[in-house]
Structure formats: C-alpha cells, structure tokens
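The other protein chains are all here in position, but one chain of the complex has been omitted.
First chain written, first letter: the chains are A, B and C, and each begins at residue 1.
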Amino acid sequence: MKSTRGDESLIIVMAGNATPEDVAQVIERLESIGAEAHVSEGKHRTVIGAVGDRNAIQQLPWEAFSGVERAVPVLKPFKFVSRDFQVEDTVVDVGGVLVGGGNFAPIAGPCAVESRDQLFASAEAVAKAGATILRGDAFKPRTSPYSFQGLAEKGLELLAEARAEFGMPFVAEAVDPRDVELVSSYADLIRVGTRNMANFTLLSELGKQDKPVMLKRGLTATIEEWLNAAEYIYKEGNHDVIMCERGIRTFETSTRNTLDISAVPVVKELSHLPIIVDPSHSGGRRSLVPALTRTAVAAGADGFMVDVHPAPETALVDGPQAILPSEFADLMIQVQAMLAVMESFR
Amino acid sequence: MKSTRGDESLIIVMAGNATPEDVAQVIERLESIGAEAHVSEGKHRTVIGAVGDRNAIQQLPWEAFSGVERAVPVLKPFKFVSRDFQVEDTVVDVGGVLVGGGNFAPIAGPCAVESRDQLFASAEAVAKAGATILRGDAFKPRTSPYSFQGLAEKGLELLAEARAEFGMPFVAEAVDPRDVELVSSYADLIRVGTRNMANFTLLSELGKQDKPVMLKRGLTATIEEWLNAAEYIYKEGNHDVIMCERGIRTFETSTRNTLDISAVPVVKELSHLPIIVDPSHSGGRRSLVPALTRTAVAAGADGFMVDVHPAPETALVDGPQAILPSEFADLMIQVQAMLAVMESFR
Amino acid sequence: MKSTRGDESLIIVMAGNATPEDVAQVIERLESIGAEAHVSEGKHRTVIGAVGDRNAIQQLPWEAFSGVERAVPVLKPFKFVSRDFQVEDTVVDVGGVLVGGGNFAPIAGPCAVESRDQLFASAEAVAKAGATILRGDAFKPRTSPYSFQGLAEKGLELLAEARAEFGMPFVAEAVDPRDVELVSSYADLIRVGTRNMANFTLLSELGKQDKPVMLKRGLTATIEEWLNAAEYIYKEGNHDVIMCERGIRTFETSTRNTLDISAVPVVKELSHLPIIVDPSHSGGRRSLVPALTRTAVAAGADGFMVDVHPAPETALVDGPQAILPSEFADLMIQVQAMLAVMESFR
Partner (left out) sequence: MKSTRGDESLIIVMAGNATPEDVAQVIERLESIGAEAHVSEGKHRTVIGAVGDRNAIQQLPWEAFSGVERAVPVLKPFKFVSRDFQVEDTVVDVGGVLVGGGNFAPIAGPCAVESRDQLFASAEAVAKAGATILRGDAFKPRTSPYSFQGLAEKGLELLAEARAEFGMPFVAEAVDPRDVELVSSYADLIRVGTRNMANFTLLSELGKQDKPVMLKRGLTATIEEWLNAAEYIYKEGNHDVIMCERGIRTFETSTRNTLDISAVPVVKELSHLPIIVDPSHSGGRRSLVPALTRTAVAAGADGFMVDVHPAPETALVDGPQAILPSEFADLMIQVQAMLAVMESFR
C-alpha cells in the first residue's frame, strides 16, 4: 500500500502510447491551476489523480490534451442539491401544504385548463377524494404546432378561482422565461416541463423567484443531468425544488414513456430534495395509472401527480391518460392504505 | 359511414406517388393468398385493409412491394399467449408451488452456486424467511470470457440436495440447447436468461420439455418480442411459462439497467401468463433491492426473485446486487404487509 | 376487394372487447367534426378509417374513448416542410452563401467565442482552407451551472468583425426568446441548439424573424418530432430552415452521442429542407471527426459543421472534439475529393 493525501476529484487515464511529454503537460496544467497530481506510472498506462478545487479541475478539457485517453470524474458535478451538502430531507411548503421529509402530496387535476366547468368539476372531485394540491396548465408546449396551446392568463385566473373555491394550492407550468413572473404571481408551485428541463435561461429565472419549483425530468436526461438542472435553480437562491419523475424515452413502444421507478430511491440517495412521480405522462394510458401510482408509493416517493378529467374523450390535451373522478377516488383509497403500510416500515 | 366486414389484420399504406398498377399488384397478391382487400382511395394516399388469415398476411414482405409506404399490423403476431386466446390467468405449478392467478412466489438464493456451504447458508436463510422457491445457477453466461462460468452438473447436484434439505423447489438457468435435458432432469423450473431470450433453438428445445420455464426479458426486447419468445415455447406444447421482467437497457447509467415496472400491468393486459420481477439484476445495487421489490408487489406482479448471499463481497458473480440473509428477512416482512393490502383491493 | 373513397388520415383500432356502443360513439364523434368513418367489422376487431380534415381528426384524444385500443396516424402531422407539399429542394441563402439543392456548405470555427485572438486565428484558418460559413457562439447553454456561459453581445461583435475581416457569413446560437432579436441583428444564420429543439416559444420567435435558422436535432428527438419543430418555424412565415443532425442519445458510451447518419437520406425523403451534419458534437472526440465528416458527404448531406480551435487544450467549451486548423485543412482536401465523386453519381 502506498498512500497520498487529498481529494481526487478527477482521474485522468493516459493512452497506452502517451509520451513522457504528454504526461508532463497534464501535470503542469494541473499545477498551474493550483491542483496537485497523484501520478501512478505503469507499463501499459499512466494514471493521474487530480487533487484540488473540483470546479476548476472538472471544467478543463482534459480529453483534448495530447495523450489523454479519458478523464473520469470522481466527485459529482452538483453540490448544493447533494446529500453530501445537506443530510436532512428538504421539506417544501406549497401554499401551506408540505412536501417531503415524510409529507406525502397527492396532486391531481386536468392536464390543461379548458374551461371553468371542466376545471371546477375536476377540482371539486379531486379535493373531495383527498388530493392536497391542484394541477392544471394555462400554457402547453405541444409537439405539433397545430395542437391546442392553452388559455394563457385566463387559465391562471380560473385556477386561482378554483383555489379559493376548494381551498387547495395549485401548480402550473411556465414555458417561457418571459412568463415566469406572470405564472409566479398566480401559482403556488411553478412547474418546469420535461421539454424545458435543460432550458437553462428558464431555470435561472425560476431560481430568482420566491415560489417553489417542480422540476420534471427531461425525456432523455440522466439522473445526474436532472440534479444538475436542480442545481441551476438552487444556486440562484431558490431552495424549494421538488423533483418529478415522469418517464424516459426508450425503445419500448407499448407505453408512451418508460417510467424509471428506480429514480425514486436513487434520487433519495444522492439528494435531499423531495421527489414525486407522474404516472399519467409516463404510462400514457388510463388503464396503467392505478398500478403505476401504487409503485410510486411503494418506491418511497413524496407524492404523485395525475391527470383527472371529467370527460377524457373531450379533453383537448392528453385525454388518453386522464382518469375519471370516480377512478381517482378509488385510487386514493388504495394510496392511503399503502401509505399506512409504508409508514409502519419506518 | 361506410361499412365492410372482416377482420383487418394488417393495414397497408401506399405512398403518395404510388401508381394504380402498384395498388393493383398489392390487391392481387392479397387475393392470391385468399385474403380480401378493403381499399380506401384518397387524394393523397390509398390505404388498404387486409382481411383474412393473419399469419399468411403478416409474413409477406409488403414493404418490398413497389409503391408501399408502410404496413401496420392490427392484430398482434402472438396468439396462444394472448388474453384474446385465454381469458383466465395461467397458474404454473413449480414442484408443488403455484405461481400466478393470485398465487405470489418469493424466489431467492445465490446468483451462482459456488460451494455447498455458500448455497446451504443462503437456502436455509431464505427458506426460514418465507421464500417458496430457491434460485441458484450452475451455468453462467458471462460477458467476459475470463469470469467464473459456473459449477455445471456439480452445481445442479448441490441444488437438488438443498431442495431435499429445505423442502423448496429450485429454478436454474439453461444456456445451451444441449444442456436442456440435463438441467430439466434436476430443476423444477428452468430459466432462460436475458441474453438467450431470442435464442430460438433453446426456446424450441424448452418447449418440448415437461418442466415449467421462466423467461427473462431480453435486455433490449420490446414487450411484444418477449411475448413472441413465450409463444415459441408455448406452441411446442409447453404451456407453463412465467415471464420475468429484469430491466432494460437505456441511456441511464446510475442503475445497471432500467427496471420497466410498467411491463407488469402491460403484460397482464396482453397475456394470461404470470409475471414476476427481478429487482437484483435490474437495479444492480444492494441498496435498491428493497424499494424495487416493493414496487413489484404494488404493480401486481405474481412474485419476485432476488439474489441473497451470505457474504456478497466474496461472491464470484454479481456480488454488488446480492442482499444479506438478514436484509432478506426484513424485506419479506415488508412484502407480506404489502401483499395483505393488495389483497384487500381485489 | 371492397372500395371506398377518401383519404384515411387515421386508423382507429377498437379493442377485442369493445361494445357496439363504443363503436357507435367513435363514429358519431367523427361525424360531428365533419369526418367520415370507413368501418370494417371483424370477428376479433373493428377497425375504423377516419376520412376528413387531418388536423381536426388527429388532435382528438381517440385513445381516451371507451373501447379504443389504439389510433394509428396514416398521414404525418407536419405539412409545409414535407416533400408532399413541395417537391423541389429548398435552397437557403445564408448571407450570400447558398445551402441545399446541390449547394454544399462547409461550416467551421470555434465552438464558443472566447477572445478576439482565438476567434480570428480559427476564422482565418478555416476561411483559407475553404469553409464558407463561420461558426462561433456567444451564448452557451451548459449542463453544469459552473461552466463558462459565453461572452454574450461582446461575442457577437467579435463575430461580426471576423465576418468583415474574412468575408464569410456566420452562424450563432440563440438560447432565449428574449435574445432572438439581438442575435438576429448580428448573425447571418441563427442556430437552435439540441436542448432547445422543443422550446416552442423560441421556435415561434424565430419563425417571425427574417434570418434563416439552423435547427439542430434534439438529443432524443425522433425524425418526425424534429420535422414538427421545423414546421413550427415554417408556419410562422420563416421558410429558411436548415436541419442539422448532431447525434442522438443511446446506450453506447464510447462516443458522446450516436451519429444517426441514416437521418440524412430519411430527411431527404420526407422533406425538401436542406440537412447538414455536425461530426464534432456527435462523436465528441477529435480523432473521429475526419471519418464522420466523410460519412456526411457520402450520405448526401448539404454541408457539415465542425469545431476548429487553434489550441483545443485551452478551450473553455468542448475542447476534446475540436480539431486543429491543420487538421481542418487536411479534412477539406478529402471533402472536396469526395464531393467530386458524389457529383459524378448524379
């Protein structure tokens, strides 16, 4: 055993045909930024551990150096959102409803606000069945330019009315950095949609607001990239971020997306932020919602969010995945029973 | 509304620039195999519905015909394993232990049989904690040719001894069509590993045995391809097939594979076969096993299969994902509690 | 053969257990929007072809209707960007340089503008070697909030200076709808980055500008979604869109992304828009750039775009994939030779 001191935040593996000059250049560059090199010379490969400031080291283009085969990060690129930084669970206050740290939030409502009648029918039903936060969108990013794009501010007004009527805070999506202030002035929780998870200008804008943010996972984002996106919001000063797993894109076509249920325990290991699951958008089909919602509870999620529509076949957005109010009531009974069992395991 | 009669098993969409001759050629070919064509002529596209024997129609290379843009199957290619063919759940008898149709099977043991001591320590522990079927492999297909490949027949003998000692049937993998008879002469349930799901010569061989088969999903197989593989076994006369979801390959790297938990309700919709979940190989990490096992129960699976090793750090195969006997005992308490709740929802 | 008339734009497959009422409800709904139903009744399934206005039909939530198994679109959702709409290749004028319809554009320069010296060294070299458009970014969306984010307007000023000095138009990225006007006031071609392909507010903004747009494919976008994104820009009135394939996310980790070279002939079949390839961001490694650039030419692309940096190991962004000016000069010799051969095949 040979021993050295210092946090290696990056391992630089030199190529088999790297020259002594190549190795020296890497070491010099490390030393020029105040870092230290732990060099292990072998017959086949030289391996260099870089010790020093993580950000300074990790942002250099090591694989562009002559003779470098690859650079392997040892420490994760995100800081504030990691369990290393904060051990206790973050609890987010959404208009008086707590999420995280043992507080479970059923979130339900229509995918898009279409009319006062549709919204109020859905809101009344989900409130009665036990949902604690209302969902409903006023701005909808759509794959096809020919699809319904939302009611805009009119939708937010209706959501605020529903909040007053049924006594539950609401979450709504912001899709444009220019609308953040507007959405924030109405909603209790601002959602970042899957297509915008890597819209860094939107994330920065949200980091400067004082409303909590729900950050949906990008369709194709790794868990590490998703936590990096949360870091964007967090480091701007907004620490109230709720992660939302909603399925990723894979080769499987029998579901709209593939719900990555493992993301729940993985995020809980890596981060102190609460995480919920969206079974509606991951499965994409009404018949799958109950089973997938139960898996969210079983995985240890801090809540779930489902589309509930009084008449799914008339929905302007995502009807196939919306469940009926009566189905939601049945689902809540199952969720409550499973939560009680989960509670008993603590 | 215009109406015609007959099951359209395939829709043939002609290209925008298809000629009348192209359309005629497709219709003729359909009629030559005794099928009927429902033709809808539009300004932009002609669409042809093919009515007749599904297999005869679907196996023709329609997209090779001049002027054909694509062919969309309406009916699934598998028959016997579908819910259309049999509405009631299949119940499989594994050496006296029932699986499916409300019978839940906890399956546990070491990934590979390494020695009598290792196997018996694991088997004793899992039997005591409530597992009803023992797992343990004698043949291991490994990615690297330099890894441990299993004890072969010696391993099967040890498994048979453990069965006698602890009174539980066992499941073991067959990797070579030439070994099917051998494995079948010892094991109560023969497993097809993920790498062999599309090894059709192995599947056909298994279809001719009289022992039940556990069919793991291919790392990259769609649910439809997986059910097709089950059809291979079924149509040879072996109707005792248990599906096993074990994670698929995606871009996510924080877990070994991505557990596709939605596959449980989807397979239950499409097929009458029982389905279980392998939380060990999907997550690839010991810490994820409890949460993922709970999701299997919550999704409605008919069982689960986990790696349990008395000393994972000495394991010759897949140590990182094996849980300790004590962890398995804790897990079984959770599973029993959740099963009771699930039962109450029926 | 049975025959009906009218373009079926959607096929609705009813479930095996659908009732006559379910079928009637679908037909009624179709008729209520002025569409016609071609109904084919079989023993196992009823299949309904929907004839009428494509947008009206396709935007209804058919899979939310009771008894519907799935709805399969026959006609693509995009219109204006399709070959059906316009047969001849679109030719885009980028500050006097033509792209598409037989006009091939080599685009090169640094990934990000870092300084006057760095930009000018790169621009001079690529101009001399035969590049016709300069690349260089002033705004950089980065996965980690701790990475260099670009020089903003100062960067655009330097690019404009380089244009004047070396006589080549330039392309730069816009990442925020609020910056579109600013970027548009400097650049000859505005780029939409891969993370923003589905940022529909940004796309709409760009559709209202009079500068051409280069639309990079989303990391996880299907070709159909990518063409839908182009339709967003096109239908706002901006018809000068250049598609840019830059690799998709797959399970393979030995390259940064997987270059989907088949996208070149596929887009050319489906659309009249020009398409180029970015071999730098797809491969992610300097050593792969020459081979991947050659495949772009061989596939029939209308150009390519590469990162060229005078000293990649000092690059603040994406150094590992930048090639040296001398390597670019060698590459251009190969590209010219291959273009001549490709020309001979016409």
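Operating definition for what follows: a residue touches a chain if its C-beta (ideal position, glycine included) is under 8 Å from a C-beta of that chain, and two chains touch if they have at least 3 such contacts.
Remember, it's a predicted structure, so these values are computed and weren't measured experimentally.
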| item | value |
| --- | --- |
| Residue of B:12, B:99 or B:175 in touch with the missing chain, whole complex considered | B:175 |
| Touch with the omitted chain, as defined above, among B:170, B:232, B:304 or B:328 | B:232 |
| Residue of A:56, A:75 or A:160 in touch with the missing chain, whole complex considered | A:75 |
| Interface with the undisplayed chain - residues on chain A | 1-8, 11, 13, 16, 27, 31, 36-45, 47, 49, 51, 72, 74-75, 84, 249-251, 253 |
| For chain B, the residues touching the chain missing from this view | 25, 29, 55, 58-59, 61-66, 77-78, 141-148, 175-178, 195-196, 198-201, 218-220, 225, 228, 231-232, 235, 249, 285-286, 312-316, 318-322 |
| Residue ranges of chain C at the interface with the undisplayed chain | 220, 222-224, 248, 250-255, 258-262, 264-266, 269-270, 282-283, 287-288, 291-292, 294-295, 297-300, 334, 337-338, 341, 344-345 |
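Assume only the chains that are shown with their structure count from here on.
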| item | value |
| --- | --- |
| Identity of the chain that, by mean CA position, is farthest from chain A | B |
| Most centrally placed chain, judged by C-alpha centres | A |
| Centre-of-Cα separation between chain C and chain A, whole angstrom | 26 |
| Two or more partner chains touched - positions in chain A | 220 |
